[in-house]
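Note sheet for the following structure.
Removed: one protein chain of the complex. Kept in place: all other protein chains.
Right, chain A next:
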Amino acid sequence: MVVGLPDIVEVVLFNFLAVLLSEIALYYAKYRQTGFKSVKEAVRRQVNRDSGKNGLGKLKSGRERKLERKDNNLKRDATKEVAMLRVYQGGVTAVMIFTVYRALNLAFWAKSIAKLPFEPASFLRMLAHRGLESPAANDCSMAFVLALCQLGIRPNLSLALGWGPSRRMNAMSAVIPNQQDVAAR
């Protein structure tokens, strides 16, 4: 592909650009929508409010009940937003991985792009030697590096850009109401 760069560096750079483009696509498709941004901001305000609280007492005042209703509504909204986001993320990621794999396959099929400093375990060998004919023990295929790039680059880039849902928003969307919450309703 690019003259002068080692194959593995080309593959990593290509993956980085692909992940960056998919994050930009998600930003335009989802992250900058008003609904998502307002829920994200509301969750941030709730965290800010909760950090000053000492916890609810046994006797709930009217204000505390009102806040609790607001929190439950926020949990519902956050769940809805994160669920929709997962659909978009799944679609964009699938298209990106498929495109990247096909593109890199054309350039690096049946070619060892790196030497592994270890002998891959049996469950990794199929991925590490994918497409290679009569590979040496420490030969490395493009597919293995692609998998590592998806595991390593995507979470870091998402966190660095800060466009996606916060940890609190993800946690709220996964909350199953406990017995106290159900009884309080």
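The working rule: a residue touches a chain if its C-beta (ideal position, glycine included) is under 8 Å from a C-beta of that chain, and two chains touch if they have at least 3 such contacts; residues count from 1.
Here is the rule we use: contacts and distances are computed from a predicted model.
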Taking the list "Rab5-interacting protein", "Dynein light chain Tctex-type 1", "ATP synthase membrane subunit DAPIT" or "Cis-Golgi t-SNARE syntaxin", the UniProt entry for the undisplayed chain gives the protein name "Rab5-interacting protein"
In the whole complex, of A:12, A:26 or A:39, the residue touching the missing chain would be A:12
May I ask you to list the residues on chain A that touch the chain which is not drawn? 6, 8-9, 12, 41, 44-45, 47-48, 51-52, 114-119, 140, 145, 148-149, 151-152, 155-156, 159-160, 162, 166-168
